[in-house]
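Every protein chain except one is present and positioned as in the full complex.
Right after this comes chain A.
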Amino acid sequence: MLRVCWKGAHAAARQCVCGKVKAHPLQHCRKYSTAGDSGSSAGKIVAASLLSVGGGLGGAILYAKWDPKFRANVEKSVPYSDQLFEMALGPPPPPLVLLQKKPGKIEPLQIFSLSEASKESKQPKDKAKKSDPAPVEAPAAVEEAPAPTAQTLEEASVEAAHIISAIGEVPSVPAPGTSDESPPGHTAAGEECKDHHEPELKERPAEEVTARLAQQDKAEQDALAALTAGLEESLGSTAKTTLQAIGAQEAALTAIAAHTNKLKEAMDSETPPDEKSSQWKALNEALSDRTRAMEEAEEALLKAKGELENLRGVINSAKQSKINTARPQILAAEENLHSMIVDLDKVVTKVQTAQTEAKIVSQYSELVNEAKAQFQQELANITPETQANWKGLSGKLSADDLTSLIAHAHRRIDQLNRELAEQRVREQIHIEVALEQQKLEDQKALERAVVSTLEHSREDMRLEQEKKAQEVREVMEAEMRTQLRRQAAAHTDHLRDVLKVQEQELREEAQEILNSKMMEQETHYRRLTQEQLDTFTLDMNAAYARLKGIEEAIDSHVIAEEEARKAHQLWLSVEALNYTLRSAGADFPTEPLEGAVGVIKENCAENEFAQALATAIPEESLSRGIYSEASLRARFYDIRRLARRVALIDETRNSLYQYFLSYLQSVLLFEREQVAPPAKLAPEDLDTFKLLAYANYSIERGDLELAAKFVNQLRGESQRVAQDWLKEARLTLETKQVISLLSAYANAVGLGTTQAP
């Protein structure tokens, strides 16, 4: 039937499957076609979804590119979107705060460089105010520095600005350019950033002060170096030119001297006439030399004077720069200048005297020449035939000529004597006039000399004064330095004392505080230790009590465990016994329960109850084992049948005929096989058949005991027939009862000793 159903199901299934598809060959096509249709629609769906997703992503990326806030939001909310955005758009834009800060930083620096000049004067004072009083010299130096540099502030500031702008990282226009701007803008900028600057000024530390001082010193030194270089340069050039001028003057001098000498020589008529022409040539040469030398000397003098003026100008400017350290150099330059001027003047005076001498000589020579010319003219007048050039006629002269010449000469001599006498007479006047002239000239010369010497002496005095002033200044400076040093030393001593006193005070204070704190700490510590001890003793006591408790608990636990173990063992052995009961087969009894019971007896040697129970088990079960209920049940049916058949047989009726009758009765008697037994047995219930019915009912319900009870009530042959069965049943029931008792006991003991988890 099952197979039919199965086949039917198969057929139905096949029908169902085939019902959907027309025929097998079309199945595949249909499937493909359906797959195709469904594929196309699925493809459409897939394409649509992909498109929408892609569109959403692209739109999100584009919008994020445009709006960084949106990008930040998305990055915050969606986990890996920041990586996606980085891939697509690059790193997120940096925060805007940085950009705004940078220009702010640059501007103050720029403005600072701009307002250098206006702030120079303020800064040292501020620094002097705010710097520490410890370095005394530094403020003194600082205070000194502004005073000298007050006037050349602009220059120094320019240079400082140079330096700052060179050193700093300001990418601004170079400082000189800015400082050359119109002052209003300059000052306006200075005004504007005063507020900027004030906080900056206040914040400047001492290191910056020294740095600025160093810068100023450096500027000074640079200026000094420049000055000295300029001075030296100009000095050098001036010296060169002066030397040149002096050389030229001396050359002129020598030329003049040579000329004069030559002229004198030429005037002397001792030389033979042959050499006269050469002499005159030499004289001419000397004259030209002299003139040339004079010109050169003039030029050189002019140049030297110009250079000296330059030098003077430079020295003045150097003096104006007012740099102390340059003073000796200036002085030296001035001295040099002065000496050069003096030398130049000396040489010039020499030249002038030479010139006057030369003038005199030339005048003399002119006179001589004039006289000569006159003489010649007279001679020519007297002796017209003779040539003007009478020099070469010395051999050709006749006696007449000679006598005329002598006469002329005599006349001339007379004339000259007369002139001489006249001259002698006029000599005095001439001498007086000349003296007067000379006096005048001398006066002039004297005045000039006096003036020049006065000037020179004045210069000298001034120079000396300056030198002295310089020396005094140096001395003063040295003294001041020593005083300052003394003051500094005194100050340091004072500071030391004050510091010592303060130290002492502070130390005492600290000591006191330390002591008080120590006391506090000690008391605190003592208290803590006491507390600790108390808590510790408490804990120890508690722990000890707990330990005791634990020990007791453990002991009881051990006992309980022991009990439990024993109970467990008992239970196990009872279970083993129960198990042996199961070894009963259909028709054969169990194993002999001896072993199991022996085990039980061993296991519970000290348990009287168990021992009693164990001994209560009937001998037969121990030795032979018991039948199972099932087998007894099965046997009961035979018993029943037999008992029914021999129901009439008892002591009185036991013939064969009775047997036949009883058999007939059993065959013909119809009754219920199973009848529920009443609670109380009435005498009419003691009928065999009824009893058997009750027993059957009972045994069907598994109540062997009741069945046995009923079977026990059988009489006669039925009883005899059921004897063995009854015995077996009794045995089984007894054993089972004992075993159940034992197991209950074991369970009870087990429950009693079992501890809840």
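Just so we're on the same page, a contact is a pair of C-beta atoms (placed from the backbone, for glycine too) under 8 Å apart; a residue touches a chain by one contact, two chains touch by 3 or more; residues count from 1.
By our rule, contacts and distances are computed from a predicted model.
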Among "Electron transfer flavoprotein subunit beta", "Succinate dehydrogenase [ubiquinone] cytochrome b small subunit", "Myotubularin phosphatase domain-containing protein" or "MICOS complex subunit MIC10", the UniProt name of the subunit that does not appear here: "MICOS complex subunit MIC10"
Identified contact with the non-displayed chain, of A:362, A:654, A:712 or A:747: A:654
Touch criterion as defined above, residue of A:646, A:675, A:731 or A:746 at the omitted chain: A:646
Per the touch definition above, residue among A:261, A:723 or A:740 touching the missing chain: A:723
Touching residues on chain A - with respect to the absent chain: 635, 638-639, 642, 646, 649-651, 654-656, 659, 717, 720-725
